[in-house]
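The chains shown are only part of the set, and none of them has been moved.
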């Protein structure tokens, strides 16, 4: 489709640089990313029991995800620091099997969804991705003494809006529904 | 099996704390974690083309992974800062389909493997997990202008050694091969 | 008075999130916060002697306060990062006893006042509070070998202006003089 | 008493330096610090209501305190980075009036207590002080929309042990019960 797909993080000489966004438009932008935590029945039960207590696993993971969003520009080498104006982290137990999901008898699945918004010159996808991932890693850390074989799957961008490239919405067959642009 | 599986990050009152490792033994510990990046043929080609250039995608991701390992204790709320004495990040193209892997015709898979070592009082699993994840997120960032529907799967601990709980080695059916202990 | 006083940091489900300020107005905002350091005559004398030297205690504390302001969004979990456009730290020896102050014969009091300004969408109170506190903690650190029983009191917001909620000015009886709003 | 009380953070020329601890003994050290949050009945009620929910104010403050401990060596200019091996944050509602406490009819008091341990060459007092303060500032941040006139008082070292200077235990009259030494 696109004749020369190419990362915008390289210049003509093939060297990395932080893409110049000086002349880009400042708009409201939003991104939603998610990660799926697959865990044993024991680990899942440990989270559920915690729901009624202070300091439960998901409350810790939620804060870690918000903090992770704020660290994004220091973690991802070529990311711009943008004004993060909203972050929220939600968790959903995935009870039904989904298309494209691995069947796992004794495994349960918890989806972590991060939503982030900015009014800036470049997109907030990486902040949402980092938030979802950091939250998921924190769940792993909190429960690794119960289940070391936990796994994080399906870390992905669910949707984005704002900026020149417009709206991206993930579709069930993981195909990209809208045209992507180069730098945001 | 284990009668009361319970996260060690909570005290008896259900409140989080940073686990006391004062009296734990200082030993050499190693952890290996991995993450699988599923990407379009275009994005995969963009990485492969880069192999002959300076500043290629995987070189950036490798450095991001090493830096991510160093940030772990600030990203994961209840992690101890430990002396990270070695980190390496390797990438492997996964050509054959694997047990437990989703079939995806046009998708290609790149496995990122992080190995970390410490001489410390607590394990280095989270550093390896964070390194693998940060490297994978960086690949996403570098190539999102080519393929926004990229996905990170199978973020998991491959093995660990050292410490009271001894060796953990992931098995093909994702079952935990060795007994886990509580706090490292 | 207010029928349902409620922290804006929680959503309807009682879960924390970083409050969405996308649609708030960008205005010039200022906040002044202070902290009172109570110290022994020896420790006070140590500060005063230092005034004529390079590297004195208050010069170190002043820089620590400015740096503390810059770290606020990483220290306070649900704080937004805002453009900090001015920070100053002043110190005043409190010679007369004040209303609401504990009498302490051999104790002397040093007030640290932090003033911060932004042109942003949310208030700069936490930056001023963090600056005052970090400066005071640094005084403690510099002099703890002289006086470990030093104490930091009256860490408080003195005033704020800008934003939808308008002006807040602390009154002698610690009552709030103006109506507060929800999110800044 | 002590003939020349002097901060150890200065050299003979009056210039600051990071004190050389190369030849100090590695021992287990503990410090306990606390901070008292004075808040309105409304704000106190807001915390208490939250106790039954996920994401309550004290759970957020507890995590902020633990993170604050880890940031200490970057916040306090002349602090050494030491291996923080345990941190816990506890909260107590102070119901009875205490000696040395200001009477405040409508005000309620919440004490935040931070305990930190290290096996290191220098003390962990500043980590405990920073943890208690960061937790208290976070309570302020979470509830400032309810009560901007909240105040943090009595930020102080409660006790320390380990190291050459031995045990320090705060006494009711705030006097130092044991001899202090110079550098830890």
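Here the chain labels run A, B, C and D in written order, and each chain numbers its own residues starting at 1.
FYI, a residue touches a chain if its C-beta (ideal position, glycine included) is under 8 Å from a C-beta of that chain, and two chains touch if they have at least 3 such contacts.
Note that the coordinates shown come from a computational prediction; the quantities given were computed from them, not determined experimentally.
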item: With 4 copies placed, total copies in this complex; value: 6
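Criterion: only the chains that are shown with their structure count from here on.
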item: Geometric centre distance via CA averages, chain C-chain B, whole Å; value: 40
item: Residues of chain C touching at least two other chains; value: 15-16, 74, 77-78
item: Category of the chain touch graph - line, ring, star, complete, other; value: other
item: Full enumeration of touching chain pairs; value: A-B, A-C, A-D, B-D, C-D
item: In the complex, chain A residues that touch chain C; value: 28, 59, 62-63, 66-67, 69-71, 81, 83-90, 117-119
item: Chain D residues touching chain A - in the complex, by the definition given at the top; value: 51-52, 54-56, 58-60, 62-63, 67
item: Residues of chain C touching chain A in the complex; value: 11, 15-22, 73-74, 77-78, 80-83, 121
